[in-house]
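A single protein chain has been omitted; all remaining protein chains appear in their positions.
Right after this comes chain A.
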Amino acid sequence: MAPSRAHNCVRILRYATTRPLRSPSIASIPRRTAPQAAARGFSAQQPKQHEPAKSSVDPTEVSHFNNLASSWWDPQGPSRLLHLMNPLRHTFISRCLSAPAGTPLPSKLRYLDIGCGGGIFAESAARLPKTASVTAIDPTPEVLKVAELHQRRDPLLKQPGRLTYLNKSIEQLPIPTSAEEQYDIVSLFEVLEHVNAPGPFLTQILPHVKPGGWLVLSTIARTWTSWAVTNVMAEDVLRMVPKGTHDWNKYVNEAELRDWFRKQAGWGGVGDGMKTLGVMYVPGFGWKEVPGGEGWGNYFFAVRRDA
């Protein structure tokens, strides 16, 4: 397989996992789990092992963030692709905010970043002039420590209330009782593909979104291409992403998300209330928008809560 064809989209680290090591040799590729066409029934029934009260994060996904902590903010380090992708997240959010038929949001926005990791998105959101506050949560203490240490390097981010990190999972966050406690933007970047049961997980997030506000996420489609590119090329052949980062079986397709949200009352019903953007990493050029890319690789998805 020619690398130039295959590494056109790359799944990158967010919730890294430690799975049994696979041989990096090409010879081992045919032994991998082959992609299957079956839909991932993530909304219909809950997987048996799922225990929402405890945590949405797969208990078998052991953090290997200790190794990554020191290099999280190294622009040439293992998180480089994630850093490079970050500006596109803002581009996508700006497009959502300018979508027609929306209820005008306040001039200063409140953000909730779920699975914030080392704080790449949370920091950048907190720096925007139109941001009132960012609350960023992550259940992994080591990663949150990285985020907090890095926050100290910018006096702007130390302004009271501008950026708050909490070592919590979404289940541990109190459910808002009023619109003031809800958020204008709830972000879930590179998280969904690492949870066992996306449906119940998303259900817990929904109450945190303010009417008229947006839930914005990015993930990767469960297709033959994404399997070849993220599990084989990115992790084993090119080693662009730390090994064991991805479990292809947990990937979520855009159509599955769309279907799921259509069944939720009060979501994405008004105007252009659901948005998608396919993206692809092109070595030498960075992340690029790819119309239709949501069908086979990395994509952003956003849905607005009806006001």
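Note that a residue touches a chain if its C-beta (ideal position, glycine included) is under 8 Å from a C-beta of that chain, and two chains touch if they have at least 3 such contacts; residues count from 1.
Here is the rule we use: contacts and distances are computed from a predicted model.
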From the names "Ubiquinone biosynthesis monooxygenase COQ6, mitochondrial", "Putative exosome complex component RRP41", "ER membrane protein complex subunit 1" or "serine C-palmitoyltransferase", which one matches the UniProt record for the unseen chain? "Ubiquinone biosynthesis monooxygenase COQ6, mitochondrial"
Where A:71, A:124 or A:164 are the choices, the one touching the absent chain is A:124
Selected from A:104, A:155 or A:174 as touching the chain missing from the view: A:155
Those residues of chain A that touch the unshown chain are 75, 83-84, 86-87, 90-91, 123-129, 149, 152-156, 158-159
